[in-house]
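Only one protein chain is missing from this complex, and each of the others stays in its spot.
Chain nomenclature is as follows: A and B, assigned in order of appearance, with residue numbering initiated at 1 for each chain independently.
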Amino acid sequence: MHFTPSTARVRKASVGLALAASLAMLAGCASSAVPSGPVQIEFFNFTAGADHEAQLQGIVDAFEEENPDITINVQNAPYEDYFTSLKTRIAGATAPDTFELNYENFVSFASSGALLDLETAAPDAIDSSVYFPKAYDAFNYDGVQLGLPESFSVVVLIYNKDLFDAAGVEYPTADWTWEDEQAAAEKLTDAGAGVFGEYQPVQFFEFYKSLAQSGGEFFNDDLTEATFNSPAGYAAGHHLVDKVGNTMPTEAQMGGVGDDVMFQQGQIAMWHNGIWQFNNLVDIASAWDIAVEPGNTQHASHFFANAGVASATTKHPVEAAKWLQFLASSDITVDTRLNGNWELPAVADENLLEPYLSITPPDNRQAVFESLDAVVVPPVIERQQELQDIVTLYLQKAVLGELSVEDALDQAAAEVNALL
Amino acid sequence: MGTESRAGVWVRTIIIALGGVVFLFPFVWMISTSLTTTGELFKLPPQLIPNPVDTSAYERLFTQVPILRWVLNSVGIALSVTLLQVLSSAMAAYAFTRLNFRGRNAIFVLFLATLMVPFQVMIVPLFIELRYMGLLDSYAGLIIPEMAMPFGVFLLRQAFMGLPRELEEAAFVDGAGHVRVFFTLVLPLSKPAVATVAVFSFMGSWNNFLWPLIVINSPELMTLPLGLSSLSSRFVTDWNLLLGGATISVLPIVAVFLFAQRYVLQGVAMSGLKG
Partner (left out) sequence: MVGDRGWRKVGLVALFLFPALIPLVVFRLFPMVASLGVSLTEWNLLRPPVFVGIENYANVLTDPKFHKALTNTLYYMVGYLPLVLIGALTIAVLLNSRLKGSTFFRGIYFLPVVTSWVVVALLWKWLLSPEGGIVNFLLGLVGIDGPGWWTDPNWAMPSIIIASVWKDLGFNMLILLAGLQGIPQHLYEAATIDGASKWQKLRYVTLPLLTPSILFAMILAMIGAFQVFDQVWVMTEGGPAGATTVVMEQVVKNAFRYGLMGEASAMSWVLFAIILLFTVFQLRFQRRWVHYGD
């Protein structure tokens, strides 16, 4: 049975209904009344996930005690999803009052005008003298302070003492060079037993650091040309790529197991990774310690730093700044981070960091501070993520044997130049 | 169905059993790994029966983490979405197959076309839309935008098209209206398809991650996938916890599936009515 109502009537009805529906929905959108009472500051983060949530809460509670007129509303998302969520909110004009950024993403946010100029907005709240100068300057963009260094971590050489003892090899020292590491790794590798001498990820971060350890420069001075395909760059590339399949397991040899699990299970002797791993290594079966990473012609360590930033559109700039200053440098923050193995506060006063040295494992925590002496900051441009992905991709091609190290770096440089 | 030769029965049984093993084995592994202590996790050759059985992951899941809240949220939202999607899809499918109106095919193509645009590029405009409507960070914001289910409309349209019209025509002659025919004839006769749509609808909502991620801010509204992803931090993956959570999240859908199977099977009896 069919019927065919006239088109005009259907249209009228549709419009009518659509209008009614829209009106109903708009009516549901109440204008938000300004709440009286304490100022609410949102803090969106990716570092205080399940493992450090309680620690962050401790810092929040202390801040709220000192500032009864401000409450902090903590939101968290895992790193992989953090930027999707954050950028969507910023695009939708509901940016969080304060949030975290890691150093590599800082430049693109800073150059887009999304961040609050902290020193101008709240000069009384910000005390720059408490911070480790290099860390503070890292979050200054074009002369404007757009973030406060909340924490930093370094990468060190983590090694399995039991494996060294069994092979009769001397432990790594702060003077080791690439050759020393290579020699030790060869003695420690027993591929048949599934034990490998070393593991160093073949990606952008390890590359720029190895480049620095060989005295090379990533870009030229005015960031108009990539200079990493230099002899120093080739050396760095070979240093990373040639190990794989010899003293370092290939993906196939790892069999889907992460390098962290492999080290925990005693299958890797020397592991280039960050101090954030300490918490997970506390209970493992083997004895372990750390050393400064070996250099080539010089030492270089990279550091990862996170900043607390405020949105340029926040309605409470002064309160936001106060919170960030507290979060980054208060005594309780320093305490919490040191005792909780939760990265390091970027404070200048070395005495404050003393307690860190006495917590074990590892015994040689001094290596962390020694690494800071030769810290290099990653090269950052506006199109940072593309840069990182390109370099990592070409290095991976070299690992797979699809390109020679030299060709890989040359092609990568050509693509990177297109980004500048 | 006619007699099968003995060989035929054997072949059938072997294919099913083999397939069953291939499909079941990974789950056994998943559950077993969630009950294994961390140190033993990735040993090769794999041990299917954990020794010792370590239920600490589940203990942690239920005590340290608001997993019940997440499950309740997910269940409530999924049930609401399923109800709305099944109804709206069936009604639209009825309109497309039993009512005649200008632009009918064009509008159907519109439904189909929305399946061809990936959700990821719609997130930001959708977010801005919801912000204007005041639906952010709310249950309504999770449910209402999901009301339309083009896949369901498509499937039910196919199903309705395959139904013989004699019964309906008889009902019309007896004076029944479209609404009556829809609820008392078309829907019951399409139980398998409707049950199938219900299962897919529930599953889609249950496993939905991206949309809740964008819409939700408050921890009280967190759904299960969102909650479980918050358990892995940037550098560490707690495999026990992850797989324990995954095991828990599989259970409700399996329950829904088994429940729906009754309706899918009932259809066999119903189709005997024809002719």
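Note that in this section contacts are C-beta pairs under 8 Å (C-beta built on N, C-alpha and C of every residue); 3 or more make two chains touch, one makes a residue touch a chain.
Because the structure is a prediction, the values reported are computed rather than measured.
K.L.:
Which listed residue, A:N67, A:T84, A:S128 or A:S404, touches the chain dropped from view?
P.N.:
Hidden-chain contact among the options goes to A:T84.
K.L.:
Which residues does chain A use to touch the chain missing from this display?
P.N.:
1, 3-6, 9-10, 12-14, 17-18, 21-22, 25, 83-84, 87-88, 90-91, 108-109, 112-114, 250-253, 255-256, 383, 385-386, 389, 393, 396-397, 399-400, 402
K.L.:
Since one chain has been left out of the picture, which residues of chain B touch it in the full complex?
P.N.:
Contact residues on chain B toward the absent chain are 1-2, 4, 8, 12, 15-16, 19-20, 22-24, 26-27, 29-30, 42, 44-46, 84, 87-89, 91-92, 94-95, 99, 101, 107, 110-118, 120-122, 124-126, 129, 144-151, 153-155, 158-159, 161-162, 164, 172, 178-179, 182, 192-193, 195-196, 199-200, 203, 206-207, 225, 239, 242-243, 246, 249-250, 253-254, 257-258, 261, 264-265, 267-268, 271-272, 274-275.
By our rule, only the chains that are shown with their structure count from here on.
K.L.:
Centroid of chain A to centroid of chain B, CA atoms only: how many Å?
P.N.:
36
K.L.:
Show me the residue ranges of chain B that touch chain A in the complex, using the header's touch definition.
P.N.:
Residues 39, 41-42, 44, 65, 99-102, 123-124, 127-128, 131-136, 169, 172, 210, 213-214, 217, 229-237 of chain B touch chain A in their complex.
K.L.:
Report the residues of chain A in contact with chain B in the complex, numbered from low to high.
P.N.:
Residues 1-5, 7, 10, 25-26, 28-30, 46-47, 49-52, 75-79, 81, 84-85, 88-89, 91-94, 255-258, 260-261, 264-265, 274, 276-277, 279-280, 285.
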